[in-house]
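Only one protein chain is missing from this complex, and each of the others stays in its spot.
And now, chain A:
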Amino acid sequence: MIWTLPLVPALAGLAIWAMGDRPGRALPGAAAFFAAAATLLLAAMLPEGAAPLHWAPGLELRAGLPPMARAVAITVAGVGMAVLLYAAAQEAATGLGRLLGIMLIFVGGMQMVVIADDLLALLIGWEVMGACSWALIGHRWRESAPMRSANYAFVMTRAGDIGLFVALFAVFAGTGSTSYAALGQLEGGMLGVAAWGLLVAAASKSGQLPFAPWLFRAMDGPAAVSALLHSAAMVAAGVYLLARLGPDLAAAPGFAPGALAVGLATAVAGGVVAIRQTHAKKLLAGSTSAQMGLMIAAVGAGFPGVAILHLVVHAAFKAALFIAAGIAHHATGSHDLRDMALGRAMPRVALLVLPAAFSLAAVPPLAGGWSKEEILKALEAAGPVASALGVLAGGLSAAYAARFAILAFGLGREERLPVPAAARAAMLLLGAATLALSLLWVPTVSEAVLDWLGAAAPRGSTGWLIASLAAMGAGLMAGWAGARAPSAPPHHEWLGLSALVDAAIVSPFDWMSRHAARLDDAVIDGMGVPRRDDVPPGRGALALAVRGATGTASLAARFDDAWIDGQRVTPRSRLTPGHATRPAPGGGAIALLTRATAALARIAGRGGEAISDLIPEGSGRVAGLVGADLRRVQTGMAHHYYALLLAGTFAGALFLIFGG
């Protein structure tokens, strides 16, 4: 049952979260570690196929574990084990249960993405992961910054998720199904919509341009969270999605060049961002964007299998580097690389950083070297410009890897600083994984792995290999020099992209929203808002309608007085000021009737005078009293409404019944 793969960590996470902080460190830490280990076993042993879940009428959730998915599933669980171990060892005791629990749920969400065999199941895992990342980045919610950053990251990634929604709807509208198989049957425009939607979604999740700044903001989360988010899960989801669906999407118009462009632009820009950073975690975050960019470019070049292998290799060493950054921050209380130089203070950690850093720098014979060379070979298929940019990105990665390692774990501080054994064990696990993955340099091993994945091996030329090795060498030198030279933090976050997003999207939206709200109060309604002086009453559409109704009603009242009645109205003191202009007596229907009656009476003779006088005076008095009452009633707003509503109702009813 493949569905257990997301369920086991998610349920275990809920249980650990529910236990809270009372059990201390060891018990929840061990529970989380073994839950991740169980997930790893499941990922390795579960069968490839599964029965679809009947989720809703006409909608099924499908899952599968093809080799590519299995490779990533194992990676996610393995990195999860190490990171949870580190978190239990060193993250703050307050809220540790929640942290570990949500990290496990997050792993479950990622596993859902990995096993998904249709876009709906994918979307569910994708968004659950997004929500967990929000809670994890905002883990230290008592401070002011983390929750702001969590909101930023969630909204930024959700903006990209709209692409995933669009892709899902396009596939469903085109084929009546949401499965990956149906995606493969799409053609033409619909395929284009789906492919670009997925590309946008992947770019946002994987921290690509123009969504990259959220990765920096995500650094407000604890180190363990960064280690998980920026290696095997979250950012990896975008790359995995494109690699998994790459063969189906390749035919879409503009997809391959689009993926290449996004990936390579981010690979170079992320490298430039990283190389100037003095904040340890932000340096690594910039490098994450860059490495993900290389993978997406490989998908664009038509080699998704290579992208997946680099994803696996990158996850192992990047998680180790983030854990090292976390250990360094814990020891020094600072994220500033210039305050670290911990080589002598924690030599065993420094030793464990070496393979990870060299792997990031792509130095042979470490695993990162192999997978990066494979990507460069893949890029050759996309032309010399792509290759040149790839080589440049590779050189940059060597530079920032060297700079990070030397600044953070070079020689400097003398006093020994304690590091929890479990934290070191986590790094040891990841280091061992990196070393094991380095076996990919052995041709028989790499051929077997590529065979298993069903992936093609790219062919490269010697010229570009030499160029790449030269760039790496130059990069290492540059990084070494950069670590020696005094450096200042860059003025602009992410080359000014953060500020651009603020200025071009966030601020205008704030402005628009504020004005829309005022418009809503002042123009659409306009009846006035209590305790708000900036919304003058009486000028909105609704206010005008109401005023029209009351105006009509008071006109009708005046007409009533002047033309229908026309008698002198008594007593005058009951009149309201609004009705001060009163008609001259004697011109209305009742008055005329009265006069006519009076005249008749005079003609009829004196005998009947007494009787006929009664008629005009009596009726006049009654009419006057009714008129006064009516007028009093008409001063209330509600009744003005009624007058118009009833009149309108009857007119409308008459028209509809007889007019049609």
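Just so we're on the same page, a contact is a pair of C-beta atoms (placed from the backbone, for glycine too) under 8 Å apart; a residue touches a chain by one contact, two chains touch by 3 or more; residues count from 1.
We take it that contacts and distances are computed from a predicted model.
Enquirer: Name the omitted chain as UniProt records it, choosing among "Heme exporter protein D", "Ferritin-like domain-containing protein", "ABC transporter permease" or "Oxidoreductase".
Expert: Spelling it out: the chain absent from the display is recorded in UniProt as "Oxidoreductase".
Enquirer: Among A:A44, A:A181, A:V385 or A:A517, which residue is in contact with the omitted chain in the full complex?
Expert: Per the contact definition at the top, the residue touching the missing chain is A:A517.
Enquirer: If I consider the whole complex, including the chain that's not displayed, which of A:I162, A:A181, A:V385 or A:L592 touches that chain?
Expert: A:I162
Enquirer: Residues on chain A that touch the omitted chain in the whole complex?
Expert: 54-58, 120, 123-124, 127-128, 131, 134, 138, 141-144, 147-148, 150-151, 154-155, 158-159, 162, 165-166, 168-170, 172-173, 176, 509-510, 512-514, 516-517, 520-521, 524-525, 527, 529-530, 540-542, 637-638, 641, 645, 648-649, 652-653, 656-657, 660
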